[in-house]
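One chain of protein is taken out of this complex; the other chains stay put.
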Amino acid sequence: MSIRASARTHLGAILLFLLPALILFTTGCARQDESEAVPGRGENVLHLFNWNNYIAPETVRHFEKFCNCKLSQDYYSDNEEMLAKLAAGATGYDLIVPTGNAMDTLIRQGALRPLDKSLLPNLRNINPAYLETVFDPGNKYSVPYAYTLTLLGFNEEKIRELELPTDTWAIIFEPKYLKKIKGRVTVLDSQRELMAAALKYLGYSVNDTDEEHWKQAAELIVRAKPYWAAFSNTSYIKELAVGNLWLAHGYSNDMFQAALDAKKTGRGFTIGYSTPREGAVLALDSMVLQRSGNRPDLAHQFINFMLEGRNSAELTNLIGSGNPNMDAMQYIRPEIANNKAIFPDPELLARLEMLRDLDRKQRRSLSRLWTEIKLR
Amino acid sequence: MTKKAEQGRTEGRAEERAEVGIKERTARQRMAKFFVAGPPLVFLTVFFVVPSLIMIATSFRFPGEFGGLAPIAAPVVSAHVSQGLEYGFTLEAYQFFFSDILYAKIFLKSFAVAAATTLICLVMAYPLALLISRSKKHLRNLMVLLVVLPFASNFLIRIYAWMIILGPESGLSYFINAVLGALGITPITLLFSPFAVLVGMVYVHLPFMVLPLYTNLEKHDPALLDAAQDLGATRWQRFWRVTWPLSLPGVFSGAALVFIPVLGMFAVPDILGGTGDILIGNLIKDQFLGTRDWPFGSVLAIMLTLAVLAIAGLAAWFARSAVGQRAT
Partner (left out) sequence: MSRSTRWLWSAAILAYAFLYIPLAIVVMYSFNDSRLNAEWVGFTLFWYEALLNNKEMLLAARNSLIIALSASFSATLLGTMAGLAIHRYKLKVLPVLVFTPVAMPEILLGVSLLLFFLQVLNLTLGMISIIIAHTTFCIGFVAVIVRARLQGMDESIFEAARDLGASPWQTFRLITLPLIMPAVVAGALMSFTLSIDDFVITFFTKGVGEPILPIQIYTMIKVAVTPEVNAVSTLLMLLTLIMIIIAGKLEARNMEAAGGEAGK
């Protein structure tokens, strides 16, 4: 075969390989036009920047029907992901659902639009205990959406068999307990959350920024570290459910999921979770309006819609999130509504704290401390 | 005649001809150079150099009180903003980097992991690439495809699959611990360990070694090996004296494509690593998606890039001197 011919065939092959791309491009564009044409050329769309898996699919359907618009979602799995994207200048979201400290940041950056409460009659459904937070006095910008607790999830049978306590942070920090479950424990891969647990165990506030107290907490962590299997932010859900882990420091939603998975697959054990008596972190997520959003009208509609007990309860029933909505309680399945790890009683509620943001110097020195901890 | 000398001769000939000075032809060649080098140069200047300059500038600024960056100009003090905020440019982030041996330690550790990954990849990829290059033509494409195909599935999914394989309840764990038990060694956990990190790193980067190696080995002239055989070279000698030196450019590009990305990788240590497995990639990611310290994140990245370029320069220098030695 001549060289000339072979060159031509190669070029031909490249072009043909690109053919599907072209076809996809054209058909794809056509389809997009079509789908956008229905809700009026992309105008009647509410852009929600939300946590992963933080709204029930049926709620989306109901809302789209109710507002005769389309709900388009983008997701983040960490407040910091969302903040980083917004800090670089990303715009176009109508609604965001940040946790308290991230909301604090957004408010102080001037990134949010004040709410028009006359459009939110259902605001009265919210339990006053969750209003008027330090982050947003007077709730000028935010309406509570749902909350989670950072707590302990465990394999009930194993922990009972080993006679370990589950109502104290000691179980993840004290070698005398840990040596019985070495390599079967994970803690959150989060500077703030793990430090918060350690600080609470030492009797300080989760928002303590005293360098000396931080050092004590770091010592505590370093001492316990050899007994932990890993720092884990998500994989503990499955590992608990299949029995590889016996104890995990994590979020109440995730423990709910792990318990459900273990039950569904008929494992010979149950996953329990409880809040340590020393107190823990409460993360309250709120709906806020981004200043640059195009559709504050739809955003208000959405907030008011989500404030209806029936709609708000759908999320709790799906993922076991805490619900600040009093009207929702009647729609929440009793086994969830009666779970004290999800709905803490007033006495426990008093011992929960919300994380506040650190200033930039504190953030930098905590980061160094964390790096040191990991490298030790 | 050696390769080098041959190349030198052709270059010499080219120069001669340029001197002869067929003007039209040199003009044409310059046009060609312009067309070939121009587009990538322009594209990368716009979409890489400019953003990089932004990042370099970032490393000389203060982090914003709430994330992002502090303003360059003095902030307008409003009700929202407390007084006494920093603004402008600073060397603070660099000072912070050099103030603690901690960061040097992480660099060393990361380079060690990257080197180990590269070495293992090379050992695994070389026979595979060699076999592919010596297979029949229609088989060759299929075999290359088989190397790349797993990578059309999602990266994280593949890592999670390793979680299953290395997990304490997996067959592999049982087998290894049964063997260790028989030898009287205490059982080990595979998952959440430096070993798991290494496995994950090798798995993710293996094709980056196979492909450059294969493209290099494929062009080798089998006549060279036949000639060596005729001269009485053993199998080992044929490999070590002919194939290996000729494949060095492939080895180096493969090594670069494995070594460098490993340094920036954070997902593998995050998912498969234990409590001590922090690498430079994790640290950099944390500055952007955790600590909200962009200037320090930029400093770390600049240091990493400089270190990588230094190593690449050293490697190139070594390679050149090694090739030079062989030629003389």
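Which chain is which? They are A and B, in the order written, and residues in each are numbered from 1.
Convention: a residue touches a chain if its C-beta (ideal position, glycine included) is under 8 Å from a C-beta of that chain, and two chains touch if they have at least 3 such contacts.
Remember, predicted model here, so these are calculated numbers, not experimental data.
Of the options B:Ile72, B:Val148 or B:Ala227, the residue whose C-beta touches the omitted chain is B:Val148.
Touch with the chain that is not drawn comes from one residue among B:Ile54, B:Ala112 or B:Ile185, which is B:Ile54. When you scan A:Leu120, A:Ala217 or A:Ile237 for touch with the missing chain, the hit is A:Ile237. Take subunit A: the residues that touch the chain left off the picture are 1-14, 16-18, 20-21, 24-25, 28, 31, 45, 47, 49, 52-53, 72-75, 77, 81, 84-85, 88-90, 92-93, 234, 237-238, 241-242, 257, 261, 264-265. The omitted chain makes contact with subunit B at the following residues, 3, 6-7, 10-11, 13-14, 25, 28-29, 31-33, 36-37, 39-41, 43-45, 47-52, 54-55, 58, 124-125, 127-128, 130-132, 134, 141, 144-158, 160-162, 164-165, 203, 206-208, 211-212, 214-216, 218-219, 235, 246, 249-250, 252-254, 256-257, 260-261, 263-264, 266-267, 280-281, 284-285, 288-289, 294, 297-298, 301, 304-305, 308-309, 312.
The rule is short, and it goes like this: only the chains that are shown with their structure count from here on.
Rounded to whole angstrom, the centroid-to-centroid distance between subunit A and subunit B, based on C-alpha atoms, equals 34 Å. Residue ranges of subunit A in contact with subunit B, taken from their complex: 78, 80-81, 83-84, 87-88, 105-110, 183, 189, 191, 225-226, 228-231, 235, 239, 242-244, 357, 359-360, 363-364, 366-368, 370-372, 374-376. Residues 62-68, 80-81, 96, 100, 102-103, 105-106, 109, 163, 167-169, 189, 191-192, 270-271, 273-276, 278, 283, 286-293, 296 of subunit B are the ones touching subunit A in the complex.
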